[in-house]
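All protein chains of the complex are present and in place, except for one that has been dropped.
Labels run A and B following the written order; every chain starts at residue 1.
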Amino acid sequence: MSFYDLIWLVPVFPLIGAAFNGLVSNRLGLSKTVTHTVALLGAGAAWLWGWAAVVQWMLTEDTHRPYVVEVFSWIQGGELAIFGGRVVPLEVAASFQLDALSAVMVGFVTFVGFLIHLYSVGYMHSESDRAYARYFSYLNLFMFAMLTLVTGSNLPVLFVGWEGVGLCSYLLIGFYFEKEWCAAAGMKAFIVNRIGDFGFLLAIFFAFFYFGTLEFAGLHEAMAAHHGVPAAAATIIGVLLFVGAMGKSAQIPLYVWLPDAMAGPTPVSALIHAATMVTAGVYMVARCNFFYQLSPTAMLTVAVVGGVTAVFSATIGLVQNDIKKVLAYSTVSQLGYMFLAAGVGAYIAAIFHVVTHAFFKACLFLGSGSVIHACGGEQDMRKMGGLRKHMPTTFWTFVAATVAIAGIPPLAGFVSKDMILAKAFEAGLTDLNGHGTVYFLLWGLGLAGAALTAFYMFRLVYMTFFGSFRGGEHAEHHLHESPWTMTLPLQVLAVLSIVGGLAIGFPGQLFHLEGWSLIDRFMTPVVLSHGEHGHHAVSFALEWGLVVVSVAAAVAGILVARRFYLLDPSFAKPRALAERFPFAYKLLLNKYWVDELYDATIITPTVKGSRLLWEVDARVVDGAVNGTAHSTVGSSFLSGVFDLKVVDGAVNLVARIYDVASRAFRRLQVGYAQGYAMVMVFGAAVLLGVFYLIKL
Amino acid sequence: MISAEPYVALSLVLLCLGLVGVMVRRNFITVLMSLELMFNAVNLNLIAFSFRLGDLAGQILAIFVITIAAAEAAIGLGLIIALVRLKDTVSLDEADLMRS
Partner (left out) sequence: MDFLIANFEAVLFYTVAAAAVAGGIGVVTLKHPVHAALALLETFVMVAVLFVLRHAEFLAAVQVLVYAGGIMVLYLFAIMLVRFKGMRPDEVFLSGIAPLAILGGVLLGAFVAIGILLGTMATGEGGAAAMRAVGDELPGNTEAVGWLLYTTYLVPFEVVSVVLLVAMIGAIIFGRRDAALSKPDGEVKP
């Protein structure tokens, strides 16, 4: 038995940890040491086994094909008639696979997950034992769900993981559920996710209906074979799958839950809402790329939504004052980039950006957690400043990650983002699917977004770490560097943010070197790369030109931020700008009032409608009940009257009849024997008479 | 003649006379006497049929009837005495204690 034969153990290790912490540590109130040991073992085992399985698989098996392991037969649904009159059995197995895409996902999810578990040990130490156990149980459970998601070999297993991460997201966002706004944020996340999941489910149904199978390998073949399936099928399925991705990966219009999700503990934000869960949508699109390859419309939809989201949320991030909110909008924006890549067919670029984003965004969030920890829970950047003196390690790791996200070479962010922008430009150039103009526009948006990203990230850095501390004397005394459990992951992630990009996907084409990008070589056979091969579509000079342009945009952003926030501690310039364009400032600060819009158009009518229904129900039901009561009273009144008049009357009548009759009959009782005798005589006569009458 | 019709007719007449007398007469004693008349009518009937049918059982029955009639007469007269003692009258009109 090899490691990869038991690939399903990778999700199961953290599941065991979750079960133990949830059912035992939580109930019995075991010490924090026990709890985090179990949790770290769960996450660590997943990491080590996962890496071992991947390496072993890479060494022994053919990496061009997925290695599928069926664990047990899950759904046996009989036979169903599907499109084209075919009748196929509905059989879904709980089976897991290992291929290049899954390997990449497993590789960084387990590693980053483990680091964040370690970080949480330090971050959550002030919680109660029970809450601590609950936290780690949920965190392990999340690992289980996420790993199931990325190793599943068919859509239902993926969906199980999909739902699982949604559940854990809800549980962890609402971790401090005693605070109502935290609980509300959790619910918002879950509900918005649900909307996406609905689309996903419909996509699964359509997929089965048209192709009769839900296994990825099977769907891949079926798509290639066509079987007379209309081209529209691919579009429908592709778009519906993307609806699911919109919810899970926080794209327009379903992104609204992500900023609110910052209510959860910071490690949660790092793991779930930066590195892993939100990237599940991208993974899913990459996994199902064969649908998108055959549907230009779907691809365009993905690209447009991704591109617009990237810029849209970047603009919101420009003016936010909560450090975590800035990072949240940044995440939404970066996810937009990933979908932009997918939308131009550059799935490898998208996954590459997923990995690098995991590195630097996790580092940023964990760093912000460290900052918040030091500031005693303060998250408003206007009350921070000058922290680099007090927290040097946090400072340099944070800056490293910021430089990475800004897209400055040779850090990781630059490598992956540049790849995306290049692919977008290339799509415009080659007039991909006939939508060349749109793709050019999207490239332009991407470029603008890069500039904005650089600006707001450096704004964050300058406001937080430079200048003087604005949070008050009292807080300043408490400023301290975080413990090693927190700084170690920061440092690891920072290093990865610096070198990871070049290590994984060295852009060899810039130096006339082919085949230097590891990720490219690894994943190409797996992902039908449409246009990936066309490195040569873009000329050498153009490539370098694009690099220069994007770097220039980033540098421009940094310089503006420097001017606004570093050189003038009173922030006079941005303040003046805000005063000059008050509406624009308000618009951005209030996130375009999107939440309010949703509230007015969807939520309030729904709530009002429900209340109306409730009112109707109450009125009708209550009315019916009261009506029944009244009618009962009325009818019982009538009953009483009836009883009184009629019944009593009848009884009295009977009595009176008897009275009258007896008075009449009493006359017979004359006590007169001879009278009786006469009656007897007459009686006998009558009897005889009747007798004769009858006889005759 | 062995036929019984004339005797039966006579018996009927006497019976009806006695019946009417029972119903009509005011004096209790006379009522009882009418009753005796009825008994006689019955006896006559019995004897007539006894002769007609050649069966002596009729005569035996008639003896019994006479015996019973005698007993009844005795009791009846006792009743008269009682009534007289009670109401100091023999008139049936005044024997109305059972009147409701």
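Brief remarks follow.
Everything below uses one rule, namely that a residue touches a chain if its C-beta (ideal position, glycine included) is under 8 Å from a C-beta of that chain, and two chains touch if they have at least 3 such contacts.
Please read all numbers here as calculations on a predicted model, not as lab measurements.
Although one chain is not drawn, the whole complex shows that of A:503, A:607 or A:688 it is A:688 that touches it. Interface residues of chain B facing the missing partner chain: 1-2, 4-10, 12-21, 23-27, 29-30, 32-34, 36-37, 40, 43-44, 47-48, 50-57, 59-60, 62-64, 66-75, 77-82, 84-93, 97.
Mapped onto chain A, the footprint of the missing chain covers residues 674-675, 678, 681-682, 684-685, 688-689, 692.
Convention: only the chains that are shown with their structure count from here on.
Averaging C-alpha coordinates per chain places the centre of chain A 122 Å away from that of chain B. Interface residues of chain B facing chain A in the complex, by the touch rule stated above, are 19, 22-25, 31, 92-93, 95-100.
Residues of chain A that touch chain B in their complex: 666, 669-674, 677-678, 681.
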